[in-house]
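Below are the structure tokens for one structure; questions will follow.
Of the protein chains in this complex, all but one are displayed in their positions.
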Amino acid sequence: MMAKELFPEAQELRKGRIRIETTKDKVTEIVKKLKENGYEHFVMLSCVDWIKDGKFELVYHMWSYEYREHVMISIKVDRDGDSMVTLRDLFPQIETYEREIHEMFGVNFVGNPRLGEFILEGWPHMPPMRKDFDTEKFVNEIYYKIPEVKEE
Amino acid sequence: MKPIVKEYELFIGPNHPGATGNMSYHIWVEGDKVKKAETRVGYLHRGFEKLMEKRIWMQNVPLVCRICVPEPDVNEAAYSMAVEDLMGWEIPERAKYIRTIILEMARLSAHLLTVGGIAASLGIYTAAQWGVGDRDYLLDVFEQITGARVYHIYIWPGGVRWDVPKNTKELLTKVLDYLEKRMPLYEDLIIKNKVFIRRAADVGVIPKDKAIKWGVTGPNLRSAGYQLDFRKLEPYAAYDKIDFEVPYYPKLGEYEVLSEGSDIYTRTAIRMLEMQQSINIIRQALKDMPEGDVLLKHPQWFAWKVPAGYSYVRVESSKGEFGYFVVSDGGKKPVRVHVRGPSYTHGINVMETIAKGLNVADFAPTAISLDVCPPDIER
Partner (left out) sequence: MTLNHDDWGKVARMMSKRSLWMVHFCTGCGAMEMPPVMTSRYDMERFGMHAMATPRQADVFLVTGYLAVKTLKRVVQVYEQMRDPKYVIGFGSCTINGGMYWDSYNTIKDLSKYIPVDVYIAGCMPRPEAIIDSFLKLMDMIDKGEAIGWKKYHKYYDQYKRNQRMAYSYRLDEVEDIKEDDAK
């Protein structure tokens, strides 16, 4: 069954692009249901920082080769210290996306054993992809302040 | 005598000729068999997605092409298509054909590198020399058309930057004829080579029933027996007007089916067949290309305001699905651009899983045959 039939609240962005807005507790169920109904390719999991609302938006992208349709399941979590359950049992590759989002945004995924250092090494500051992390200021304060080697 | 050490650890990369670029694998080995593998990435992290949020829409075009070094044009195309999707633009017909030509040339040059790389990792160094050498002829044509060898920044939101030069057809036909003549030599050297077959058949197998579930895409998915290609499923550029075939296992054309599929041999064969298809596509596109404009007349690009919305656009690259998730809030800069690189799943999840049980000597060829390219993993 196509996503629109399964979830009437789904909204069609354009042909072949469906967006479902839902809440944290329903995601596992929706992803599972879509997986059973032909949406078998998990494309990716992305995170958007809506700093004005104080929310992170997690977007689960799925695609059906059969219907040629792309579904984005979107949920909002709090920016500070909120957590989400992992979906790595449904699709193994979600694990990697969760590791990245944990490192870059600081969202905690309960049940994922491999969270931790993934891309960065020894990063002491706030997760860099958050909007309140100002990379230009950071660069000016660190890299350009490192002194040149003085030759006598 | 009993061995004293039974299990040991090996580090492949980042400074290792067998590693595909600047990435590394940490493997645990018992005897000659890999017990466990972990992919270590992050050596190329530049924070692209952060930088893109700080630049205006147009400034991001030169950035995105750096996300995949062997095949930069797919990034430009995908990003441009995402912007066009949000803006509601329909690009001129001629631009679509030019994009098709450029994308197929990029696919050809990337496949030449990969096929040569796979062969070189199994000891056939001549193939790598040939692959790189022949790729250079394509780069020369790129230079004629776009002005640069590697990063072209030619595909723009709204079309392509300028029209192709008048003698493109002759230039390209000459190169394509040459490549077509070379193909049988590559076949003799690689696909029909007994040494290659013995090393490559039934090695590094992705289980067929798992391929889609694991998020495998592109030639790797087709070598597992699925005829799935986003050029056909969701045609972009001018692919819907061009007649071409999608090679997949077990329809390997003139090559023998020697294995159960989804192994190094099949992946190489599929790439060879795709190269022939690319030549075919470019020929058709050159023939059918209509006259006309190549760039939309849009407002000055400093003033672009992209309507708020979500867009996901995918293109079929030589490695698999390249997807751009672009979010706009109606401003001059994107809120978020998230790139889905094909190597993200191939390099980390798939590689870690299928590495178990491989011989150490087969590890590098497997990684290269999956066409893992680190810059699109960490971006």
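Which chain is which? They are A and B, in the order written, and residues in each are numbered from 1.
Keep in mind that, in the parts below, a residue touches a chain if its C-beta (ideal position, glycine included) is under 8 Å from a C-beta of that chain, and two chains touch if they have at least 3 such contacts.
Computed from a predicted structure; not experimentally measured.
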Of B:E7, B:D32, B:D136 or B:E254, the one touching the omitted chain in the full complex: B:D136
Touching the absent chain when the full complex is considered, from A:E9, A:D25, A:D80 or A:E136: A:E136
Among B:G31, B:P62 or B:G357, residue touching the chain not depicted: B:P62
Missing-chain contacts mapped onto chain A: 120-125, 128, 133, 135-136, 138-139, 141-151
Missing-chain contacts mapped onto chain B: 14-17, 21-22, 42-47, 50-51, 54, 62-63, 66, 69-70, 113, 128-129, 132-133, 135-136, 139, 149-151, 375
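Definition applied: only the chains that are shown with their structure count from here on.
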Chain A and chain B: spacing of chain centres that average the CA atoms, whole Å: 24
Residues of chain B defined as touching chain A within the complex: 41-42, 45, 47, 49-51, 53-54, 85, 212-215, 217, 226, 228, 233-234, 309-312, 314, 321, 323, 325, 327, 335-336, 338, 340, 344-345, 348-349, 353, 378
Contacting residues of chain A [partner chain B, same complex]: 13-14, 16-17, 19, 40-44, 46-50, 59, 61, 65, 68, 70, 72, 91-93, 95-97, 118-121, 128-129, 131, 133, 135-136
